[in-house]
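Pasting in a structure now, in C-alpha cells, and then I'll have a few things to ask.
Apart from one protein chain that is not included, each protein chain of the complex appears where it belongs.
Showing subunit A:
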Amino acid sequence: MSTPDVPEVPDAEWQRLAGWTAVVSPISTLRQALIPAVIGAFGAGQANVLIGLLVAAGIAVFAAVAGLVPWLTTTFRVTPTHLEVRKGLFNRTTLTARLDRVRSVDLNSTLVHRVLGVTKVDVGTGVDEGQITLDSLTKEAAFRLRRELLHAAPEAPTEGVSTGSTTGEGSTTGGEVSTGATAEGEVIARLDWSWIRYAPLNLRNLAIALGGLAAFFGAFSDIIPWERTIGIRVQDGEINGRPVETLLHMLLIAIPIAIIVAALIWALGSCVGYAVRWWDLQVVREAGREGTTLRRSFGLTSTRATTVEEAKVRGATSTVGPLIGLAGGADLNLLTTGLDDNSPAVLPTAPERVVSEVGTDILGEDAFTVPLTGHGPRPRQRYWFRASVATAVWTLIALVPTVLVGVLADTWLWWLPVGMFVLALVLTVVGAELRHRHLGHALTDRYLVVRSGSYTAVRTALQTEGIIGWRVRQTFFDRRIGLAQVTAMTAASHEHVDLPDVPLDTAVALAAAATPRTVSDFLAARPQEGS
C-alpha cells in the first residue's frame, strides 16, 4: 500500500503537543531533579540557608525552562501511510513510522497528567528501540491518534488519501468515532475485588517494599533525630540509663509485637497498593486496522491504557509464585514486541482458573491447561545430586564459624551446622523435587508450551510462528546422560524461551514438529551405538 504512493500529501497538518505540556514536563523533570535538588540545597543550606534556597530555586528554574523545550519543539502528524514526529532543540530529528508497522499505543497518565486532562503517548513499532513518545497530548487528541494508528479501517490507497485529509482536519469527528469504538469493544476481563487476597502474598512486592524502606532509612539516617523520635539514648553501655539486660528482656516481648504490627501494616499497605494500581482494570478487544486489538486499562491515581495488535501477541506466560500458588493464584503476562515492557501483565494476580480462561481467550487456544510431557527420570537425578551438593556446601560454610568460635573461645555452637544442614536439606530437596515436577512441554496447534522453575513455576506458551531460531546446548555432563538445554529464540518478551534438561531425542523431535520447515533439513536418525 505504501510503494506506489501519490506524491506527498499536504493534507495532515503538523500538530503540536497539548498546551499543558508546558506545565507537565517541567513538573516531571522537576520530579526527576527533586532528590539532587534536595541534597544540593541541603548540603549548601548547612553552610548558609540563603545559599541553600538559592541553589534550590536555581535548579527549579532550570528544570522549568528545560521542561518547556519539548512543547516548543515537538510537532507530529499522521499521513495516510506514516506517523511523523519532529522533535529536538539543537538536533532536529524526524521520526517516521509506517502505520502498518505500528503495533501498540500506550497511554500513560500520572496524577499530574490527569489533573490537567492530558496523557503521555508511546507508539511501539516492533523495532527494539522504536518507541515514539509524545508527552503529552490532550485526552481527545491521544484517543484520536490511537484510532488513526491502530483502528482506522484499511482502505484502498485513493480513498486513504481522502480520509487521511479529513481525519487530519476534522478533529471532532475523529474523537466521536473513537469513543464510539470504545463502547463497542468486547470486555474479556475485568477486575474482581476478591483477587485482592493475593496482594499480601506477593513476595516480590514485599522485597521491593523492604528494599525501598532500607534505602530510605539508609539515605536519611543522619537527618532523622533518632533520640527524639524513638527516645533511645545509648551512653556508657547503658540504654536510657538502664542496663542492657533489661532491654534484652524487653526485646523478647517487643519483637513479636513488632512482627505482628509489621505484618498487619504490610497486609493493609499491599492491599491499598493493589487497589490503587489495578483500579478499574479492563481488558477490551476491539476491531483494529489489521485484525483485532487488545486494550488493557487500569489505575486510580495514575492511569494506563495499553493497546496492542492481537496478531502481534506472540504468546503468554502464567507464573505461579510460591505463596500465591498455595493460595491458588497465578500471574498472566503476554509475550509482545515493541512495548517498553515486553512481558506486560494482563491481569493482576488472579485465580488460576481466570488466568487460564483469559489466556485461552487471548491465545485462541487452550495452552494453559493442556497436559505436559515430563522429561523423564534423568533430570530428577541431576537435581537431587545438586541438592545434596548444595546442602553439603551450606553445612560446611556453617561449620566455619563453629570451628573458629570453638577453637578460640572453647564454646561449641553445635546447633549452627546441624540447623543449617536440616534447613538446607529441606529447602534444596523440596526445590529439586519441585523443579523436576514442573519440567514439561507440549505442542498444540499453534503454540509451543513449556514449563520450568522450582518454587516459582513459569508456563510459557510461544507461538511456533514466533520462533526465529533454535539453540540446542549440551554440556559435557548433558552428553553423558543424554539431556539437552534447548532455547527457542524469539523477538518477543525476553527474546528467548528456555526448555531446560530435556532428553535430546525429545528436544530434536519437538523442534522438528514445532518448526518443520526450518529443522527438517537437518535431521538424522540416531547413530547406532547399541545403547
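Here is the rule we use: a contact is a pair of C-beta atoms (placed from the backbone, for glycine too) under 8 Å apart; a residue touches a chain by one contact, two chains touch by 3 or more; residues count from 1.
The rule is simple: contacts and distances are computed from a predicted model.
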Item checked: Listed names "Sarcosine oxidase subunit gamma family protein", "Membrane protein", "Imidazole glycerol phosphate synthase subunit HisF" or "ABC transporter substrate-binding protein", with the criterion being the UniProt name of the chain not displayed -> "Membrane protein"
Next item on the list: Could you tell me which of A:T373, A:S388 or A:T456 touches the chain that is not displayed?
Entry: A:T373
Next item on the list: Give the residue, chosen from A:L252, A:L408 or A:A524, that touches the chain omitted from the document.
Entry: A:A524
Note to self: For subunit A, which positions touch the chain that isn't shown here?
What the structure shows: 101, 126, 128, 312, 337, 373, 441-443, 466, 468-476, 478-479, 487, 489-492, 495-496, 504-506, 508-513, 515, 517-519, 521-527
